[in-house]
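As you look at this complex, bear in mind that one protein chain is not there, while each of the others sits in place.
Order of writing sets the labels: A and B. Residues in every chain begin at 1.
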Amino acid sequence: MRRLNPQKAELIAKGVLLLFAGTAVVALVAIVGYVVVKGVWVINLEFLFGRPRSMGREGGILPFIVSSIYLTAISLLVSIPLGLGSAIYLTEYTTEGWATKAIRFGVDCLAGVPSIVLGLFGFMFFVRLLNFGWSILSGSLTVSLMILPFIIRSSEEAIRAVPQSYREVAFATGGTKWQSVTRVVLPCALPGIMTGIVLAIGKCVGETASVIFTAGTSLRVPGSIFDSGRTLAIHFYLLVRETGASDMAYGSAATLLISILIVNFFAYWLMRRFIARVS
Amino acid sequence: MSLTKDRLVSPILFAIACFSITALFAIGLFIFVEGVPIMMKVGVWEFIGSTDWSPLEGKFGILPMIAGSVAVAAGTLVVAVPFGVGCAIYLSEFASKRTVTIIKPAIELLFAIPSVVYGFVGVLFIVPFVREHLGGAGHGFCILTASFVLGIRVLPVIVGISVDALQAVPKVYRDGSLALGATKWQTTTMVTLRAARSGILAGVILGMANVIGETMAVIMVIGNAVVMPNSPLDSVRTLTSNIALEMGYAEGDHRQALFATGVVLFIITMILNTLTRYVTRSRVGKKK
Partner (left out) sequence: MKIRVYQALLVLACVSLALGIGGGCSRRTGRQEGRIRIVGSTSVFPFVEMLAEAYEETKPAVRVDVQAGGSTVGIVSVRDGICDIGTSSRELRDAEKNGVTIIEIARDGIAIIVHPSNKLDSLTKKQIRDIYAKKITNWKGLGGDDASIAFVTREEGSGTRGAFDEIVMGQDTRISPSGLVQDSNGSIREAVATSPHAIGYISLALVNEKVRAIKVDGAAPTHENLAEGKYPVVRPFLFVIKGQPKGQVKEFIDFVLGPKGQEVLSKEGLLSPVVK
């Protein structure tokens, strides 16, 4: 076999790999860029604050923005205490035993449940069994199951990153375990935890499969959490289904993507602050 | 704060922490309760092995859907693994710090884009492209299209875990190899990659689990025909799109059959997730 000069091989390899990485970035820019560019000029005050007319073919997307915000807020309200509590337990209050292994297994598997299966569960359990009907409540409870493992994992990592010496100082000054957690560890880990929460917001906003069977497809602004509401992501899906690549579809997608981008950049900024703090 | 209150904290937090596994159990229970009876009624082997899916006539064979999910997972593997591992190698071994701060978040952002947007872009561009240049029975709605679209979507999962795995390889391995005169590339392929093998494998398995669970993007680009795939240009239906498509209209046996499909999905993803943990655990074991 003719051997390629190792220096040359390395050069070729580097080039190819750079190409791969570059392609990934190009793909991102292309997808996001195309949708945003085609849709951003649809966005104006009337679009953002108006109501849909004529089956969503005209008008605005206010009800969907409200529904999305509502759904995300309730999901967070449910999963943050549960997630943070679990993370605190796993890091501060226990040693690695069979109980923690079981809990971690539960968390990992929950993370792996496909969103459509969660949607099925949500439909049977929240919509039918608990009789919440198609509502923001059913939808957000289902979505909270989806983001819970994520919040647990990222909070755990953030808490673990807090140097041990911080905790020791708390004990040395006479604090209880709980005080050391709430007054020292958590405040220090907060940006890291917030990053996880902010990223979870991004996921909530984009969720479709688990929401479509639980929160319903109503075109109205939901008056309360027992009302049905269509989130922006679902509205986009239904628009594409019914109207193809229409202006409204692009506009909704652009709004969706821009919000997600903002949320993600905020998360990165928080993460940088957190890393700066603990190192 | 009194010490008794402090002692209360631990059991409360324990109860909270157990919520996840309780929820998982509840989900599994419900899906099974709804789905298993029909599997028994039709016969488990008949359900999994028959290619005849005609719900209105009481025929519930999901083999084509299983084949569809597997085909899409395999196709995405072919697209995403070289792509993903390549990116990971570049980020971990060859890129400068500054490049990493630009590229890594960009790749992570690919995962944050909702799958409906992926489906949309796929239908707008990739479906016509495949149809015009490659033809095929699916007329553009086929396994190849789905693999392409999902490959990009799942890339961040593979890249993220692979980068972690590569970074976890101790520096001494690389230094030793370089000291022996190998080039950076030779070091990477012959030493670092090999050492990070199980971590990368875990990332790939997790990526595949993600693909099998993907619904929205798939429904829009894959054609949803109930056939056993013969070529990557065929249209197929996955387990997930089967549920999503027919759930709105199903009742009685039909609906239970869809839950049974959910059971199969649930089991498959559980197996894949357990496999991922097993693979990572054995890596940790090896290190010691």
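Heads up, the rule we're going with is that contacts are C-beta pairs under 8 Å (C-beta built on N, C-alpha and C of every residue); 3 or more make two chains touch, one makes a residue touch a chain.
Fair warning: this is a prediction, and the values are worked out from it, not measured in the lab.
Touch with the chain that is not drawn comes from one residue among B:A67, B:L178 or B:A225, which is B:A225.
The chain that is not drawn here is touched, among residues A:G22, A:P163 or A:G244, by A:G244. Across the entire complex, the residue among B:V100, B:A137 or B:L178 in touch with the chain not shown is B:A137.
Per the touch definition above, the residue from A:A73, A:A102 or A:A161 contacting the chain not shown is A:A73. Of the options B:S162, B:N210 or B:S235, the residue whose C-beta touches the omitted chain is B:S235. Residues 53-56, 64, 123, 127-128, 131, 137-141, 219-220, 223-227, 235, 237, 244-251, 254 of chain B touch the missing chain (whole complex, contact as defined above). By the touch definition given at the top, chain A reaches the unshown chain through residues 53-55, 70, 73-74, 76-77, 133-134, 137, 187, 190, 216-220, 223-228, 240-244.
In the analysis below, only the chains that are shown with their structure count from here on.
Centre to centre, using the average C-alpha position, chain A and chain B are separated by 17 Å. Within the complex formed with chain A, the residues of chain B that make contact are 1, 3, 5-6, 9-10, 12-14, 16-27, 30-31, 34, 82-83, 86-87, 89-91, 94-95, 102-103, 105-110, 112-121, 123-124, 152, 155, 159, 182-186, 209, 212-216, 220, 240, 243-244, 247, 258-259, 262, 265-266, 269-270, 272-274, 277. Touching chain B in their complex are the following residues of chain A: 6-7, 9-10, 13-14, 16-18, 20-21, 23-25, 27-29, 31-32, 34-35, 81-82, 85-86, 88-90, 93-94, 99, 102-103, 105-118, 120-121, 123-125, 145, 148-149, 152, 176-179, 199, 202-203, 205-209, 212-213, 233, 236-237, 240, 245, 249, 253, 256-257, 260-261, 264, 268.
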